[in-house]
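Structure first, then comments.
A single protein chain has been removed from this complex, and every other one stays in its place.
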Amino acid sequence: MGFMIGRLGQTLIVLLVAALVSFMLFRYVGDPVNNMVGQAASLADREAMRTQLGLNDPVAVQFARFVGDVLRGDLGMSYRFGQPVSDLLLQRLPATLELSLLSILLAAGLGVPLGVWTALHPRSRSAKLLMLASLAGVALPTFLIGIVLILVFSVWLGWLPSFGRGEVVSFGAWTTGLLTASGLKALVLPSVTLGLFQMTLIMRLVRAEMQEVLRSDFIRFARARGLKRATVNYDHGLRNTLVPVITIVGLQFGNVFAFSVIVETVFQWPGLGLLVIQAIQFADVPLLAAYIVLVALCFAIINLVVDILYAVIDPRVGAAQLARGGPA
Amino acid sequence: MSDETLEGADAPDHPPAWWRGDFVHGFVRSPVAIVSATIVAMLLLLAILAPFVAPYDVRDPAKANVVDARLPPSSTGMFGDQYSLGTDPQGRDMLSAMIYGLRTSLLVGLGAIGLAAACGIALGLAGGYFGGTIDAVIMRAADVQSSFPAILIALLIDGVTRTLMDRATHEALAVPILIAAIAASFWVQYARVVRGLVLVERGREYVLAARVTGVRTVTILFRHILPNVLGPVLVIATINVALAILTEATLSFLGVGIPPTQPSLGSLVRIGNEFLFSGDWWISLMPGGLLVVLSLGVNLFGDWLRDALNPRLAS
Partner (left out) sequence: MTTPLLQVENLRVEIATRHRDLVAIDDLSLSIGEGEVLGVVGESGAGKSITGNAILGLLEWPARKTGGRILLEGRRIDDLDEEEMRRLRGRQIGAVFQDPLASLDPLMTIGYQLVQTITTHLDISRDEARERAARLLAEVGIPAPRERLDSYPHELSGGMRQRIVLALAFCCEPRVVIADEPTTALDVSVQAQVIDLLKRMCRERGTAVMLVTHDMGVIAEAADRVAVMYAGRVVETGPTMDVLRAPLHPYSRGLMASIPSMRRAARDRTRADLPMIPGAMPRLDALPRGCAFHPRCPVAIARCARERPPFVPAGPSGGACWLVADGASGEVTAHA
C-alpha cells in the first residue's frame, strides 16, 4: 500500500511539472490578447480584455485555473486549425492508437519467439544471421525504412498505398481502419515500419535476458535434478526471462508513441504525431502545450501500469513492497 | 628452485605496453573492427575536409542553379557543370550536399554526445560524491526523464524553442539548439554510470587518504576518480553517437531540425520524399544510403569496442 501511494505521488508530480511547462508556454509565449482583438484595438480595450481573460490575476491563480481547465477537458483553441484542441486530439487519437497497438503486437509477437530461439541455439547459422539482420533494425533510421518500403511496395510493385488510412468505419467517437480492405492495406506498411525497430529491440533484449537466465545457478540446478529440457528452458527459463521483458515491452509502448511521429510523417497518417509536427511548424502554442500534457499523462500511466504489473508478477517485488508498506 | 623461464607462475606483474596488449591484438584480429573503424575514419576525414573535397559549395543557396534541378546521376547541367550524383529540386549538387550533410551529421552527433557526456559526468560526479539532496534531486530528474524516448525530448525542446524565438533567430541558432536538445536526451546514462562508479570509488582507501590529507574535493574528483570512469563512458558514448546522428537526421527529416537552407542528410531525404513517385529516387536514397553506412559503421565499431573493453571493465 505504501508502495502504491509512493508511485501515485511520483506520477502526480510528473504531471504537475508537465502542466507547469505547458502553462508557461501557453501564457507567456505570444500574446493571447493580440490574437483575439487584432492590431487596431486601443490600450484601454486591451486592458479590459486582459482583466476579462483573467490575465491580471496572480500567477498561482492562473495556474490553478489552467489545471482546472485541463481537467475539465478544455485545452484552448488551436491557432492553426481554429478548433478546440481537445476536439482535435480526440479526432486523431484512434489513428495513432490503432497503429501503435498493431505495431507492438507485431513487434512482440515476432520479437519474443525469435529472441527465445536465438538464445536457445546461439551458435546456429540462422541465429547468427538473425543477429546480423537485427543490426539493420538498430542502425537504420525509421524514416528510411518507411521510405524504402514505400519505394518497393507502392512505387515499384504498387501493392500497398503509401499514404493515408484508407476507408475508416466510425463507432461514435472511434474510427477504425480494421474493417475495410483499403483500411487494412493502409495499415500494413506503417505498422511494419513502426514495428521493425521495436521488434529488433525486443528480440535482442529477450535473447540477452534469456542467455543471462540460462547461465544462472537455478537453471543449472534444475538440469542437475534431471528435469526435462523443455521444462528447464520454458518453465524455468522463459518465465524468469519474461518478467523483466514484460516490463520493458510495456515501456516500449511509450517509445512507439514517439516513433509514431516519424511514421505518421512518412505515411501522412492522420494521427497525433502528424498533428504535433504541424503544431511545431506553425508555432501553434495551444496545441503544443496540450500535447506536452498528453504525452506526460500517457507516460505516467504507462509507467504506473508497468510498475504494478511487475509487482504482481514477481513475488519478490511484491513481498518487498508489502514489507515496506507495513505488515501484511 | 628451478630457474627455467616460465610464463604465468613467476612472470613479473607489469602489464605489457599498450600496443602489445590484448586490446590492440583483438582489434587487429577482428575484421569487423578494422572495417568499421576504417569506414568511420574515412567518413570523418571526408567531413573535415568538406570545403576542399566537395566539388561545389552548397552552403550558399544563391549559388545553386535552379535550372539544373532534379538531374539524375552522371548528368551535365545547362552551363556545363558536372553532377556525378545528380541534383536536388533546388539545383544543388547531390555529392556536395551529401558531403556537407555528412559534416553536419557528425558535428551534431559528436557535439551532442560530447555535451551530454560532459554534463552527465559532472552531474554524476556531483551526485555520487556529495550525496544527500543534490544526489536525490539529480537522480529523480534522471528517473523521470529516462522514461521518455530521446526523439520526443529533442523534438519537444526544439519545438518549444521555436515558439519562443522568431524564425530568423531560430534559424541562425539551429545547430547549437539541436545539439543542446539532443544532448538533453542523452545525459542520463552517463550520470547514472558515473554516479555508480563514484559511489564505489568514494569508499576506497586512496580517496579517504586524499581527503584526510586535505586534498581539495575538485582535485580528488578530477585527478583520481575521473580517470577510472572514462572507460565505461567511452563505451556508452560510442554507441550513443550513432543514435545521436540518427536523431538529428530524423528531426531534420521531420522538418524540425536543421533548417532546409543548410545541408543535412535528413532534410535531403525529406525533400526527395515528395519525388519518389516521379521516379527521382536518387534524391532520397543516396543521402539515405550514406546515413546507413555511417550509422552502421559507428554502431559496429561501438559494439566491438564495448565487447573489447568489457573484460577489462570487469577487472
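Labels A and B are assigned to the chains in the order they are written; within every chain, residues are numbered from 1.
Just so we're on the same page, contacts are C-beta pairs under 8 Å (C-beta built on N, C-alpha and C of every residue); 3 or more make two chains touch, one makes a residue touch a chain.
Keep in mind that what you see is a predicted model, and the values were worked out from it rather than measured.
Novice: Give the residue, chosen from A:159, A:174 or A:218, that touches the chain omitted from the document.
Specialist: Touches the omitted chain: A:218.
Novice: Among A:51, A:83 or A:231, choose the residue that contacts the chain missing from this document, as touch is defined above.
Specialist: Here the residue in touch with the unshown chain is A:231.
Novice: Could you pull out which residues of chain A are in touch with the chain that's been left out?
Specialist: 123, 216-218, 220-229, 231, 235-236, 239-240, 243, 314-316, 319
One rule holds for everything that comes next: only the chains that are shown with their structure count from here on.
Novice: Using the average of all C-alpha atoms in each chain as its centre, how far is it in Å between chain A and chain B?
Specialist: Spacing between the chain centres: roughly 25 Å.
Novice: Quick check: in the complex, which residue numbers of chain A touch chain B?
Specialist: Listed in rising order, the residues of chain A that touch chain B are 14, 17, 21, 25, 29-30, 135, 138-144, 147-148, 150-151, 154-155, 162, 251, 254-255, 257-259, 261-262, 265-266, 276-277, 279-281, 283, 285, 288, 292, 295, 299, 303.
Novice: For the complex, which residues does chain B have touching chain A?
Specialist: Interface residues on the chain B side: 144, 147-149, 151-152, 155-156, 158-160, 162-164, 242, 246, 249-250, 253-256, 266, 269, 273, 276-277, 279, 281, 284-285, 288, 291-292, 295-296, 299-300.
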